[in-house]
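All protein chains but one are shown at their positions in the complex.
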């Protein structure tokens, strides 16, 4: 399909043409997986990005359509060389990006890791949650947690340091933390249970029997009971929000010391819905809640505070996060629900958002896509 | 397809032949819906049942395949006449069965209502949860809640009364109550959040835009926040289990006074998974939990206490309920998960089980089907 | 959600700003259906379009999110007034657009009808296939069939006439005609069977029991046997391709006089795959076929001639059509397969492509989206 590449006007030639005015050269390591493919899809439409290298294990000189048939029109090729670029995205199994990080930052590239290697601040959390001794704790100490809605200023500061490493949030934490941050900042989370459903793409592209169509279709199951690794991120960030709030304490929200998180696998490809059951630390009214969420998100381009229960179909294919929060007049409990596309706001899209933050671009650049429905 | 009916050896002729040794004549009112169709499917294989009448609104003299193409081989016909029989199953929108009940029981039929009209003991719960003034509170007072694992003896007693009415549990309550009953009996439920996923058939066969394939597919959403009608059943039954337990108090489980129940609609046809997050009233060990569940269910033919997280696919098409319960050593919270097929154990199958209880048959009669997978 | 509209930078204010340099004002009649929603989604990203009016039956002054929750960020409103604009798109049940057409073209608007009212040249085909006496045969005589790959010049010519009406192809015909046109032009179609699978959105958003999730999921069925209305378009266009080819005869392809077309409904939302079994009129080699397809499509931006069997997932969300064609060395039969997204290339996307043709824009304007996968 080599003749196709330039027909749509967005193949490599178009990219090269565009490149003259582009300021950011970008490489992707781990381009053959689902998050990697989604990154390519988004970056091909980014007006300020030049894709200079795609790296995929065992894919030397393979046209991209062997990994991502839907991207054949790009004419791109995956190769084995580690790309050199202003920014490197890594989308790799845990432990791998941390092993490469020193080499990447030594070349002056900003490292945006979609995997989990730079998410947790405490190195001791890696053996605890990932059974992994972190291979580069000194780099971990320099990493910022790449949730722009919470850490925008830190990310901007990191961009000006000699070493720039952003650990992108996991898909479940993105949905959960955005849904709960206004409550956490207000110190309202007394007890918390988070129940979430994920599309199957969240499990990655690894070939396992559990992920076969015939096993997943027409079924739902819980998994990762008590041990899902994303729990650690939620605890870290929600505790920190408490410490940033008016109560200024990591213990402001007793319910987030040990987040009771339960993920489910359901028969769909994309999307995460996080339902958060909160027993508040003090009585609140709906007006209180509305004010908290309005203050938190009214200027955020990607967070929509909605009044109807969100569905993942409402955000599919977009970088949007929908958040809904209500207090139950009967029980005084709070229910907060968030929805994202796990591969966009939960992975590749948010990574592009982080790139925009680091390089001083408007945050929505390249991310203006509306959701696709039905 | 009229010639087909007797070929499989289980059409009306076979039924008539079989009928000579059968003791129970059965009619179904509301045979054209999903629960009604599932009842027909199950009863056609029941060795002690003679199907004497199917009733469906606006379906006078229609061959059953116009409503249920998969049952065409039965040769059955849906008509408008109200059947007379030893037992009448009603599978109708709320309020309708209650309106018919007096007529049915006056003829001496046992009434097994799959709808909600005889589930809640307190007549005041009907206006509260269903916006319906119960049309026959005097009959409601005679009804028993048809969850055999909890109310078997009451059901047997009801069978010998002049008026026999069984209000079958809803699909969510069946899964949730079976999952939590051992904890409730032990007074362990301090705080409770129940998050459940349901297949779309649980919403019935009514034609609504929200239930179109293109709207449901590749999406998940919560619904019925704070107001789902099945909440009332859960509260009633779990409080009662507390009152039956060693603490002998309806308040033994503070977490069930107002159950925090949240259902989700996911893209599958059948199945309910209920994930119950419990903050216990006192510390427990896994051995405690194992003992409670073993005691509760070791002799129950349809409840499987399992050690791997249950999936709805493990019970699809069967009357089985799988239950899993663990205490989290990190947080001391309890997580209990239950899985059923909403149309079998959650509706038609459990109704057949109730019939077996009422008529003194082994409870598994006609319900021996193994789940179907993949 | 009124505050959200301008956050993403593509709400009405952004549109208004953009509008200053836009040359085309556009209205949509029938904006609440699936094709209408997809049009809105695509046009919101079109750099030369100003959306000036959305019309939907019984939706007076409704925010668009009541019909299309995924588009809430646009801040658009559906109203009842018939829009006035340079171009009007109609996405309506058959017969309705034809009834409105005179009024629309009288105001000087170009009419781009996504429905079937202006597809068939012979007015007698409407009673035959649609049981409808065409209400405006004099306008029908002026309409062009809006498949740009086959009728680009006619469309351009129509743009300069006093009355501009484009009848957009149906979804099945788009896939089938693009897949077969090179063979038809060469007079190669001796015998033809077309078997196609469609996602459920192709049936529209009308609320019918047959389209409920529980009825469609985990099933496949054929429908419209011998009578599907799209058959007429296929016959018209494939015959015409024969007349345009070197054999210059409408009878050059005996297999297209009565196209043997069979559509299937399968459990997915979007996508059409058309598998065309051809008994050729004369022996051909693979090299012959490759040359025919290369000649036909090498300069077409939206048609990809591929060497691996196309899947609908490879084009989902994009305006691309993938085409594959092979001769079987064992039987000398030809197999040609085409894949599109029925709502994009099969409806809204192709309509935007037609708009671009009519208004002299590059054909890919606003249609550069890559497919979305997985």
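In order of appearance the chains are A, B and C, and numbering begins at 1 in each one.
By definition in this document, a contact is a pair of C-beta atoms (placed from the backbone, for glycine too) under 8 Å apart; a residue touches a chain by one contact, two chains touch by 3 or more.
For clarity, every value in this text was computed on a predicted model and none was experimentally measured.
Undergrad: Touching the hidden chain in the complete assembly: which of B:134, B:314 or B:345 does that?
TA: Missing-chain contact among the listed residues: B:314.
Undergrad: From the list B:73, B:189 or B:256, pick the residue that touches the absent chain.
TA: The single option touching the absent chain is B:73.
Undergrad: Hey, which chain A residues sit against the chain that's not shown?
TA: 34, 199-201, 205, 207-209, 211-218, 267-269
Undergrad: By the contact criterion defined above, which parts of chain C meet the unshown chain? Give residue numbers in ascending order.
TA: Residues of chain C in contact with the hidden chain: 191, 193, 195, 197, 199, 214-215, 217-223, 225-226, 258, 260, 262, 264, 266-271, 273, 275, 277, 279, 309-313, 316, 326, 328-331, 333, 335, 337, 339, 374.
Undergrad: When the complex is taken as a whole, what residues of chain B touch the one chain not shown?
TA: 1, 3-4, 7-10, 34, 37, 41, 44-45, 68-74, 201, 217-218, 269-270, 298-302, 304-308, 311, 313-318, 320, 362, 364, 368-374
In the analysis below, only the chains that are shown with their structure count from here on.
Undergrad: Centroid from C-alpha atoms only, then distance chain A to chain C, rounded to Å. What do you get?
TA: For chain A versus chain C, the centre distance works out to 35 Å.
Undergrad: Can you list every residue of chain C that touches 2 or more other chains, as numbers and ranges?
TA: In chain C, 34, 201, 217-218, 269 touch at least two other chains.
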